[in-house]
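Below is one structure, written out as structure tokens; the observations come after it.
Here the complex is missing one protein chain, while the rest keep their positions.
As written, the chains take the letters A, B, C and D, and residue 1 is the first residue of each chain.
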Amino acid sequence: MKIARITGSVTATQKDPKLSGLTLLIGDIEDGSGNVLEKSAVMADACSAGAGEYVLVVSGSSARIPAKTAGLPVDLVAIAIIDHIDIRAEAAPSSTSSRRKN
Amino acid sequence: MKIARITGSVTATQKDPKLSGLTLLIGDIEDGSGNVLEKSAVMADACSAGAGEYVLVVSGSSARIPAKTAGLPVDLVAIAIIDHIDIRAEAAPSSTSSRRKN
Amino acid sequence: MKIARITGSVTATQKDPKLSGLTLLIGDIEDGSGNVLEKSAVMADACSAGAGEYVLVVSGSSARIPAKTAGLPVDLVAIAIIDHIDIRAEAAPSSTSSRRKN
Amino acid sequence: MKIARITGSVTATQKDPKLSGLTLLIGDIEDGSGNVLEKSAVMADACSAGAGEYVLVVSGSSARIPAKTAGLPVDLVAIAIIDHIDIRAEAAPSSTSSRRKN
Partner (left out) sequence: MKIARITGSVTATQKDPKLSGLTLLIGDIEDGSGNVLEKSAVMADACSAGAGEYVLVVSGSSARIPAKTAGLPVDLVAIAIIDHIDIRAEAAPSSTSSRRKN
């Protein structure tokens, strides 16, 4: 899954009928430090998120798993509003566990 | 889902029979500011879109969800013509919600 | 879907038995102007394509939809030989439809 | 599948109910030499991994295969803690097996 910062919403009237009633948000996919990895990703809303909030997004066929998006033509959905991300100091990169065999 | 600007169409006569009668559009995947992210994406048309229009495209297995593409060999489909995209000022990047634990 | 130019074929004898009898082509994924986006993509053939031809390729689970690839371990298949691509002048980029709300 | 180094965890209270009780880890996708390929990937935990550990991650619909993630809206899951990676000297690149036919 990825982190996205919601920047706004998308409106469309001429569309596949299955999208009727579904809120479409737009946002940027970011890494944990605020750097943008992918701009303008459009996602279905399944956690009542709004502009400025950080959400967790899931993609692919799993985007159709939440009750709100079951059976819908979506490939990205916001499934959670992120409270916080804990990065641990002991997770700093150490020597790799790769061993070379001759 | 992504934003695409339709630039034209693709014609093919020697093809898998399941594609018979399906309109194939070609377009560029763009971010919300008009920058091209991916050129020449070919998509099935499920919202009667035409050249010059901005559409919402869905990819992967979800591309087979619309009635028009059910059971077809497609991995990208235009599902909606975009009316407008609202970007909110309060969505400007603020300090991240990431907290480091020592 | 994407555009690919077929450059040749791949032969393999020690393989999953489900691949038996399936023609494997190799080609480059290109944009509509001949620029290579991805080299050496290997695809199953479902439209009797040959070296030098431009084909439409579909990826992911949809690659298993054509009769020729149903139930096979493939993630890319050539589903059509492209006759031509029509790019419309009126599709030239215009001002975006994005509106900023304060 | 890919190699990821776990850097921490993600907490979310307002979320799709299917995520209840699921541990969400965050980590960097790396190559076997410690170079980061993708930062801040969020994954479900299916092997009791913790910060600093190297795990194997699986993506897409296969992320819903482990018992812990069956039926959940996830597209990335840590399925194994890596003990070691053995790189063989005889695997050094040699002349290609590609032959050109005129």
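The definition used in the following text is that a residue touches a chain if its C-beta (ideal position, glycine included) is under 8 Å from a C-beta of that chain, and two chains touch if they have at least 3 such contacts.
Note that the structure is predicted; figures quoted are calculated from it, not measured.
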Sole contact to the chain not displayed, among C:41, C:56 or C:80: C:41
Hidden partner interface residues of chain D, rising order: 1-3, 30-33, 35, 37, 46-48, 56, 58-63, 65-67, 77, 79-88, 90-94, 96-102
Interface with the unshown chain - residue positions in chain C: 5-16, 18-19, 24, 26, 32-34, 39-44, 51-52, 54, 60-61, 63-64, 71-76, 82-89
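Keep in mind that, in the parts below, only the chains that are shown with their structure count from here on.
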Between chain A and chain B, centroid-to-centroid distance (C-alpha), Å: 17
Residues of chain B engaged with two or more neighbouring chains: 32-33, 60-61, 63, 82-88, 101
Touch-based graph of the chains, sorted into line, ring, star, complete or other: line
